[in-house]
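One protein chain omitted, others in place.
Chain IDs A and B follow the sequence of writing; residue 1 opens each chain.
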Amino acid sequence: MGSTEGFRIVLLLLLIGCAIAVNLTKNLMQAVIIFMSYSSIMCILWILMESPDLAITEAAVGAGISGTLFLMTLKKIKAEDAGENEKKIKKKKGKR
Amino acid sequence: MKKVFDRFYNLIAVICCLLLIGVLLYAVSLLPSYGEENPRSVEVVERYVEHGLEETGATNIVAGMILDYRAFDTLGESHVLFTALICVIILLGKDKKNMRREYDSYYTVEAESYHLLQTDTIVRLVGYVLLPGLFLFGIYILLNGQLSPGGGFSGGAIMGAALIIFAVAFGFETVDRVFTEKLLKTVTFVALSFYSFAKGYVFFTGANGIDNHIPKGVPGAILSGGLILPLDIAVGFVVACTMFGFYSLFRRGSIGHDITFMDQQ
Partner (left out) sequence: MISHLWINNEETAAVILFGIGFTMLLFQKNLLKKLIGMNIMDTGTFLFLASMGYIEGRKAPIVTDGVLERTAYINPVPAGLVLTGIVVSVSVTAIMLSLTVRLYKRYHTLDLDVMYERSGHTAEDR
């Protein structure tokens, strides 16, 4: 039992808590943000497990780029909806 | 009918999940304890740790492992990234074949206005402060892969993230002046083919027992580790290009400034 044992267990519990929170939340934006924080916690765990290579990669890829891609998808979907609405309005105006 | 099916599906799914977790937990309870050395895995590790420095010249044993002993693994992986980029180009790229009637609404001008980057003053100022450090950090990690934690994947991912922040802060027009689609394709192609040929040469000479004349250098110096540094740079460029390509394709449907599309408008 090292000195970091307690800290590690707290981090593991936080990981499981984040995973369950993603499962239960209704808002997609919240889900993505919780997933990004999940990746950051994972990054601290890699450092505690003496693998700094993995920590750097996980911080850049998991928390940074994966999260950005998810957010981009959400934004694309919203733009799609907005474009649809504008098109409908234009059609109505054209009919008049 | 649907309700019955749903209930049945849920029941089966719950049983499957519980069974899976139970079986896996039982397997974990039979594993050796956490934090102790598994005596069955010693042989390979011994080779990597005790002969790694003299055979590869890299101080970082993980880098020496993934770019020298297991270089084919990494080659396949960079090709996985390249293939993923091609798939995303096929799925999200803007071109004539992609703009059939049912998808037409997506690329109309109205929807396009939501894709324009609003260059915010705060974001731009943060970009001025942050970007030089980010690029420098990425290049530092890329070049020191054989000495310290890091290497191609992490350095490339940081450089890709820096390019993404550049695009967010200063708009795609600024990035397009330097980083065109042609440059991205050229860099990826040159890096991948360099990796293939360099490693193919080393494997060929190694298999036939010929000396490959690649200097190992002094362990601890920046120019050490034989082929590890150039291969790291190649992998890093591929990763950076792929990450920026993903972002750009998700954001606007093309990598560089797309002239043909603008003419159609």
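Simple rule for what comes next: a residue touches a chain if its C-beta (ideal position, glycine included) is under 8 Å from a C-beta of that chain, and two chains touch if they have at least 3 such contacts.
Worth saying up front: this structure is predicted, and the values here are computed from it rather than measured.
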| item | value |
| --- | --- |
| Options B:V49, B:L125, B:L183 or B:A221, residue touching the unrepresented chain | B:V49 |
| Absent-chain interface as seen on subunit B, which is shown | 1-2, 5, 10, 13, 16-17, 20-21, 24-26, 28-29, 31, 33-38, 41-42, 44-46, 48-50, 52-53, 59-62, 65-66, 70, 73-74, 77, 80-81, 83-85, 87-88, 91-92, 102-103, 106, 148-149, 153, 157, 219, 239, 242, 246, 249-250 |
| Missing-partner contacts on subunit A, residue numbers | 2, 8-9, 12, 15-16, 19-20, 22-23, 28, 31-32, 35, 38-39, 42, 45-46, 49-54, 57-58, 61-62, 65-66, 69-70, 72-74, 76-77, 80-81, 84 |
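In the analysis below, only the chains that are shown with their structure count from here on.
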| item | value |
| --- | --- |
| Centre-to-centre distance between subunit B and subunit A (centres being mean Cα positions), rounded to whole Å | 18 |
| Residues of subunit A touching subunit B in the complex | 51-53, 55-57, 60-61, 64-65, 68-69, 72-73, 75-76, 78-80, 82-84, 86-87, 90 |
| Contacting residues of subunit B [partner subunit A, same complex] | 60, 62-63, 105-106, 108, 110-111, 114-115, 141, 149-151, 153-154, 157-158, 160-161, 164, 243, 246-247, 250-251 |
